[in-house]
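One protein chain omitted, others in place.
Each chain carries a letter (A and B) given by its place in the written order, and its residues are counted from 1.
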Amino acid sequence: MDVSLTERAYIKMKAASINNLKYLEDKPVIRVGTGTCGKAAGALRIREAFKDELTRKGIDAGVVEVGCMGHCYAEPLIIISKPGFPSLCYGKVDEVLVKRLVEDFLINNDPCYEFAMAALEPNDIFPTFRDFPRGVYEEKMILENCGFIDPEEIDFYIARDGYSALADVLNMEPGEVLGEVKASNLRGRGGAGFPAGIKWEVVRKAGNGMKYVICNGDEGDPGAFMDRNILESNPHQVIEGMIICAYAVGASLGYLYIRSEYSQAIRRVNNALRQAREKNLLGASILGSAFCFDLEVFSGAGAFVCGEGTALINSMEGGMGIPQHRPPELAVSGYLGEPTVLNNVKTFCYVPLIMRKGADWFKKTGTPGSPGTAVFTLAGKIAGPGLVEVPMGTTLRQLIFDVGEGIPRNKKFKAVQIGGPSGGCLPEQALDIPLDFDSLEEAGAMMGSGGLVVLDEDDCMVGMARFFLNFTQQESCGKCTFCRLGTKHMLEILKAITRGEGDMASLETLRELAEDVKTGSLCNLGKTAPNPVLTTLKYFRDEYEAHIKGKCCPSLKCPDLIAYFIEPDKCSKLCNICVGSCPVEAIYTRDNGLKAINRDKCVKCDNCLKACPPEYSAVIKVSPPGLVEEREREMK
Amino acid sequence: MEGKKETISNYVCEILKNYSVERRNLLPVLREVQEKLGYLPVRAMEKVAEALGIPTVDVYGAATFFNLFRLSPPGKHQIKVCMGTACFMAGGQIALDSFERRLDVRTGETTPDGEFSLEEVACVGCCSLAPVVVVDDFVEGNVTPTRVDGILLSWDIGKKKQREQD
Partner (left out) sequence: MNRKVVIIIDGQKITAREGEKLLWVALENKVYIPHLCAVKEQERPTAGCRLCFVEIEGTCNPVTACTQPVKAGMTVKTRTPAVDRLVRTAFELLLSEHRLNCGECPKNGSCELQKIARERGLKLNLHRLKPLSKKVIIDDSPRSFAFDAGRCVLCGRCVWADHRIAGVGAIGFSRRGIHRRITTFADRELAQSPCTECGLCVEACPVGALYFKKN
């Protein structure tokens, strides 16, 4: 019978995987996080340092490359598991620490607790991540294995029950699988939050012809990288989710659409697909069942608009990434005109978990309308940037001040930009809204990509709106009038305002255009592009007015509206640091020995301000720039 | 010149052998051609159009639409300044300005000696190191104008050493 067949196949496979990993038992194992971020911080150097040191000292220990745990602020990051000790995580590792850890911990049993960040398992000696402020709120579902398993070795995933959901699913009726996903009320994590089960049902009911399953990994938000991180750290979870989906809807071919910039993710996914094929988890008669399905990587060519489903499909078919009118939805007419399921990387990740633990388990986390967890990248003015996973319904305040540990350097919180270029800027008073699809949309923002950027008092809201609009304007495909021309005119108005050349009438035009682009655009890129402008206009109108009426940037950020000034009563005549720091020789010494800035030469690079020793802090920024002349006059 | 054209055609033909004659292979083919040649020469685009049986102008459309493709040869070293949100807030524009000033090129251009090309990229995903610059494949974090000088100086020194060795 089929039932025993796939299960038997799986049990055998899992036993083999566990056996393959036996070599790591009973000896210390060092896990080095080599995601793109870890590598950028020097993880490969650390890995080599460990290998060298272990060889030099003749120690038998495993060095395993793992993905990313999400603690970006502490890269490069390693975990040491030594029998008899809890697994310990160390951050900001350098070569010196490597030597010490090998000498003191691996040889002499002193784990150097003073350098450890946290333990992974609860123990009597050292706190775990759970005891961190962020640990209280974090609940890892889809990121659970990220940073612990070797993404290049399928055995690690299988040994942790990976692909067991698939083995079970193959014994179920496709309709039952679909029923479970529908019952879980899993909503698409790509941004809009459309229920995955309903999408799948349309495709399943679309007859017996060719169908496709596509994973959207074209993450283009300039400040979000969770999809990349998952693909790099645990590719098999996405692949398993896609195979289950294909089984439920009756598809035989699928693609992972990954943006070309993510070269490491593409490489690791291709490697994972090869290993899955070798184990008969992909290809003909999967795990001995009658089900056949295969997957390929399609690497995008760099266009934010391809995150939009119809544009993504057009580019896969060999055209420009140009969106089309919907309906028909992709579930009816997608890739090559056939019914297609298109879901985000994260959406597919939840599927194996839901099948393994049940829809009810999934719904226990999060809110009734948006069950499960949400993954965010925390960036900007935040003490603990990184990747976090929290239950839906967590408030922004908890996320920023507890999980992200607040604003660094005692600065004041100003706003949080959520959802990237499609999202909005929310002020202090919105911090208590719960993070779920519906609440955010009500507030004028959206879950979007899950990028979350914190802004403090030094950030200019007009400048932020201009930044995001510049991005969407550059990424607009140009097909429809509102997006092509509307965003261009909006950007021109914003540019004028940040240069101090705006007027109140153009502010009104900006608002009107923003509203019309939102209603009139063809696709969601255009429909959401005005969100950063609309929300900043709503919550921070005073800043716009300051730029227009006072020609002043209150946050001292817009280059055309600020000037640098050296305060004579603070400047030390004996110090020359600022002069040397200036890349354009704009700083000169007055007759009386005090320093001054030639405003015509100054390129406003901030160098002198950073270089001036803190005991003087003589360099300041002023806005409007005319204030400098006033100060100069006072001096005389 | 004729010889160069021949080489381009040969490379493209070699790549096309691995693909079926279907329009949907356009992007993968163009990508592979660019990996091989560094950019998409006119001759290569013509060859691809011919092989896939689509109008040349459609190939041109796709080649000019996507950020990945370039129609002119890149510099020997590519400097990519991250313009993601976190980098923008931390002074990515200042870093970009500094490169423009130092190299005396605009973003998207290549220095006359063909050494460096300067580009903007949207988020390389190293937000905690902002502002970030990627020189060839090497990620540089916390790039201030002083660091920009340092990066370029290290290349100059490297070049000088190279010359002395030669």
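By our rule, contacts are C-beta pairs under 8 Å (C-beta built on N, C-alpha and C of every residue); 3 or more make two chains touch, one makes a residue touch a chain.
Because the structure is predicted, anything quoted here is derived from the model rather than measured.
Chemist: Name every shown chain in contact with the chain that has been left out of the document.
Modeler: A, B
Chemist: Among A:Arg160, A:Arg277 or A:Lys479, which residue is in touch with the absent chain?
Modeler: Going through A:Arg160, A:Arg277 or A:Lys479 one by one, A:Lys479 is the residue touching the chain not shown.
Chemist: Can you say which of A:Gly520, A:Pro568 or A:Pro624 touches the chain missing from this structure?
Modeler: Per the contact definition at the top, the residue touching the missing chain is A:Gly520.
Chemist: Of the residues listed, A:Arg45, A:Lys411 or A:His489, which one is in contact with the missing chain?
Modeler: Residue touching the absent chain, from the options given: A:His489.
Chemist: Hey, which chain A residues sit against the chain that's not shown?
Modeler: Per the touch rule, chain A residues meeting the hidden chain are 303, 305, 320, 324-325, 473-482, 484-486, 488-489, 492, 505, 509, 512-513, 516, 519-522.
Chemist: Under the stated touch rule, tell me which residues of chain B contact the chain that is not displayed.
Modeler: Contacting residues on chain B, toward the hidden partner: 42, 45-46, 49, 54-61, 64-65.
Heads up, the rule we're going with is that only the chains that are shown with their structure count from here on.
Chemist: In angstrom, rounded to a whole number, how far apart do the mean CA points of chain A and chain B lie?
Modeler: Centres of chain A and chain B (C-alpha means) sit 24 Å apart.
Chemist: Within their complex, state which residues of chain B touch chain A.
Modeler: 22-28, 30-31, 52, 54, 58, 61-62, 65-69, 83-86, 88-89, 91, 94, 97-98, 101, 121-130, 132, 139, 141, 144-146, 148-149
Chemist: How about chain A: which of its residues touch chain B in the complex?
Modeler: By the definition above, chain A touches chain B via 36-37, 39-41, 72-73, 75, 220-225, 228-229, 260-261, 298-304, 315-321, 336, 377, 379-381, 385-386, 417, 420, 451, 453, 455, 459, 467-468, 471, 477, 581, 583-584, 603-607, 610.
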